[in-house]
Structures are given as C-alpha cells and as structure tokens.
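These notes concern the structure reproduced below.
A single protein chain has been removed from this complex, and every other one stays in its place.
Up next, subunit A:
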Amino acid sequence: MRRRELIALAAATLLAGGCSAAGSGSPSSGADGAVGFSGFVGGPGILTQTEDAIKAFNKENPRYEMTFVQGQLNQPPFQQLLTMYASGNVPTIFILDAPDLAKVADKVVDLSDEKWVGEEYPWARQQGTVGGKVLGAPQSATGVGFLYNRKLIEAATGGKFDPSTIKTRSDLAALFAKIKKAGTAPLLVSPLSWSLGSHFLGKLYDAQGDDTARARFVSQLKAGSADLADNKVFNGLMDTLDLMLKYNLNASKPIAGTIETDGKAFADGKAAFWFMGDFQWPMLQAMGVPAAGDGYGIIPVPISDDSSDPWNHKIMATSAFVMAIDKTVNTPAQQKAAKAYIDWYVQSASGQDFMVNKAGGVPAYTNVKLPVSNPLGRSVAAALADNATYSPYMGLPSDHGAVLGDVLVKYMAGKLDRAGVAKAITGYWKSQK
C-alpha cells in the first residue's frame, strides 16, 4: 500500500511540475554553462535556412546555445505568438509582421541602443519603431508589384522591354494588348485574399499621401465620412484591377487559381506578368525557373494615367519580418544572448551570408554590401537604392487582409460590383473601434 502511495505522490508531483513548467520561456542554461535561449520562426518564413543560421551562430558563439522553435507555415506568426504568450511559453527571440509589433510593444526589449541601429534603411527603422523606441530588427526587405518575364515580353512584342517606360495605366494597357495580340497571356492575377487584401488594396491607404494623410483617411473611413465613390485612389486602383482582370490568363475562370497552379503557370512562361512579390522566388525556382533567372524583375502597379504620379513609379517595399526579443518570461541573460544573435545576423560575414545568399533575402541594412542572389530581389534592391519604393501604412487591423481580400476575390468572381466593394470597405472600417 505504501508503495502505491509513493507512486501516486510521484505522479502528482510530476503533474504539478509539468504545470509549473508551462510558465517559463526557454531553458536558461545550455551545455557547458552556455546561455540557453530560443528563436522562433513561424508563418511562411524560411524555416530550414533559419535552422542552419542558428547552427552557424551556435558554432561561432560557444557562450550561447540557441534552440530553434519551428512554427506553422500556414499561420501568421502573430497568431502563433498569441497562444505562446497565453501559455507563458515564449521564445526569447521571435519574428512577426511589422504591423503587429505595436501589439507586443509592452512585452519586448527596447533595442534603441544596439550597434546595428542606424544601419537599417530609414523606412525599415520606422517600421521597427514604436513610440520612439526601436523594438524590432528587420529580417530582410521584400517588394510587391508586377513580376515580369522579360524574355516572354520581348518574344511577344518583338522589341526590347524597358520597365521604366511603364509610367501610367495606359502604358501598361498598351503593353498588355500587344502581348495578347501575339498570343501570349499578359498577366496572372491570383485570387488570394492575403495578396489582394494586404498587397493590392493596401495601396488604397498608402497612396493617400504621407503618414498624416493616411491616418486622416483611415479616421474618415472609421467615422463613415470618406466617400470612396469619389476617391481618386480607390477608383484608380479599381480601374487597374479591371485592367488586370481583363488580361488575366484565368479570365474565363478567375478564381480557380491557387498559389501553386499560378506559380507553375508563371514559371512555365504561360503569362508575362504576375501580381506578386519577390518572396515567391524560391517557389518559382522550385518550379523550374533557372537559378540565374535572367530577365525576371518587378515593376510598380500604376494606379493612374498621370505619368508624374509618384505612386505609379514606386514599388511597395517592407520588412519581410521583424525580429523582436521577449522580456516577460526570458531572463536578462537570455535577452542579452538574443541581442547577440541579431548583432551576428546584421554585422558578421556569416550572418550576412545567411541573410543574402542562403535565405535569398534583400538586405534592409545599408551596411550589408553582398549582392542579392536572385533577380527579383535584385530588382527590389535596385528600387531601394534608387529611392523608388514606398513603405506601406502600418495601421491596418490584423484581419484587414483576410476580410477585404475576400471582398476583392468576390469582385473577381463577378459577384460584387465596384459600389459593392466600396460599401464593404466602408462597412469594415466603421465596425473598427
């Protein structure tokens, strides 16, 4: 009987121990007295490469032992962080989308005094700054616009393609018409809520002007005083969308495409342009585009017929993700170790090699001089260097892409007209508190 009691006691102790362990972050000590801490990658990130980077970091920094926490690919990192914070099991360093940084502002370490601060592009620093404090370090930069296949365009038009000649929507329409006449599909528009809701519709807010003008426009939307029917940007954007849908490879079945089928179609040269971002390069390569990928690039999405309109000349560039360090359950020693990882990533040769060559990223830091390893990334990097990019509005609610992306997919399917889209957008904003 006594033995049974001992077993019961042991079981209860183990259970209680298990429960109390849920309140910690990551193991604070590694092998040989090294500081143990953890790093998390979730969402459509670069999992394998990050794991390799952590191995390289551990090898070069024996004082630290970083462990890799792998998240889910198909779930935004912030949603996964919510459950991690709810369970009190938070990795020391994690990535998240830049607009989500403000939501964890009271839980992450102030990085304002770090050595790499000042090396980021000004827009990237702004995206990582909340309330005057630098809270996030950009992982890399990414750009969104029309990806193009130069060889296909030139074969269809019989002339040399100069991306800088596309200054207006009419220029784009003329090029699309020429390509179509030659029997090639001009464009692919993927019916993906996240792409249309965040990347395409995002320009509705971005192109209102500077941060003050954007905030004013959003305030008017919330108050119900913004009239989208007469809004120049909204109508310009919808006119461009109509043009895209007219020349879409999948015009006869506009919402049948998936990221896989459309990526394969673009990689196979079935369409000359694709509304997407440089982040799709790894997938295009996996689908058969040669590693060199000569002739691929990215151009802005024109939203007017005014050739002097700056929004026709700039691609949207943002931090692919920002890295932040938890201070709620991770010890000061672990926070210091996580800072060392960001230092290594931004400043060391091997960290930069991972950022640019292994992960194929576009540096968001001016001190990183390595040439970008893929043509789409090179196009984004060139735009960054030429100041031909704009930073998106950071105040969109977390469900904006999903909710209003669905509205644009419905428009693509012909189940909604322009007035219906406007009504859905104003209705969405009015419901925001």
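Just so it is clear, a contact is a pair of C-beta atoms (placed from the backbone, for glycine too) under 8 Å apart; a residue touches a chain by one contact, two chains touch by 3 or more; residues count from 1.
Definition applied: contacts and distances are computed from a predicted model.
Per the UniProt record, the chain missing from the shown structure is "ABC transporter permease", taken from the list "Pyruvate dehydrogenase E1 component subunit alpha", "Aspartyl/glutamyl-tRNA(Asn/Gln) amidotransferase subunit C", "Tricarboxylate transport membrane protein TctA" or "ABC transporter permease".
Touching the chain that is not shown, out of A:A34, A:A56, A:L82 or A:A155: A:L82 (per the contact rule at the top).
Contact with the omitted chain, checked across A:P191, A:G236 or A:P363, is made by A:P191. One of A:V41, A:I299, A:V346 or A:V409 touches the chain omitted from the figure, and that residue is A:V409. Of the listed residues A:E51, A:D106 or A:D211, the one in contact with the hidden chain in the full complex is A:D106.
Think of the hidden chain as still there; on subunit A it touches residues 4, 8, 11-12, 15, 19, 74, 79, 82, 85-86, 103-104, 106-107, 191, 193, 253, 255-256, 258, 260-261, 397-399, 402-403, 406-407, 409-410, 413, 415.
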